[in-house]
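All protein chains but one are shown at their positions in the complex.
For subunit A:
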Amino acid sequence: MKKLFIAAFMLIGMFNTTLAQDASAYQAALKKNIAVLDTARKISTFQEVANAFERMLSVEKNDWLLYYYASMSLQGLAEKQTDPEGIDAILDKAQTYSDAAAALNPKNADILCLNAAINFSRINVDFMARGPQYSAKAEEMLMAARKIDANNPRVYLLLGQKAFFTPEQFGGDKKLAKKLLEKAVELYAQAPAETNNPHWGQPLAQNLLSNMK
């Protein structure tokens, strides 16, 4: 009987190791793909990394980070489109993933930032017709994100970008943009070391700020 117990324990132990192996394989794949996304420049890279996250999603369906990054990759892909025609379809998909992430992790500042970024990207379809509406929507999400986490640097980066790129007639403000970006850079410096959690934006914030001077 005692031996049976031992056997049972051993079995459980082995089972656990395979699970642990799967988990570490998952973390490794996630880490690798995030690294690809962090350094993506080309349109094909964004497409490839979006596909890679989607492949992971076909197996693992309960990690909000996976939906978050699938959505981020698609948002990046939408930003790279030269033909406005396809932008909405890509962003619709990005929004679906972002909503799925929010369902798993409600009230997350980074998901709200992602939603804001998706809305900013929608402006590219038709600047004159969409600018005011979508930028107001995005701003609203950023304000909600700021309420949840006032120290999230991406909130200030996106607000800064908005203030910088919006024409002054529509509420843009270069001085405010500078302040916001400075705040973002300051917060990035204090941010914890990189993990798989959302961490993008530091080089972008610094670049924008240095271009302003």
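Here, contacts are C-beta pairs under 8 Å (C-beta built on N, C-alpha and C of every residue); 3 or more make two chains touch, one makes a residue touch a chain; residues count from 1.
What we mean here is this: contacts and distances are computed from a predicted model.
The complex appears with one chain absent; UniProt names that chain "TonB-dependent receptor plug domain-containing protein" among the candidates "Transketolase", "TonB-dependent receptor plug domain-containing protein", "Neutral metalloproteinase" or "ABC transporter ATP-binding protein".
Within the complete assembly, residues 3-4, 6-7, 10-11, 14, 18, 25-26, 29, 44, 47-48, 51-52, 54-56, 58-59, 83-85, 88-89, 125-126, 128-130, 132-133, 136-137, 139-140, 143, 159, 163, 167-171, 173, 176, 179-180, 183 of subunit A touch the chain that is not shown.
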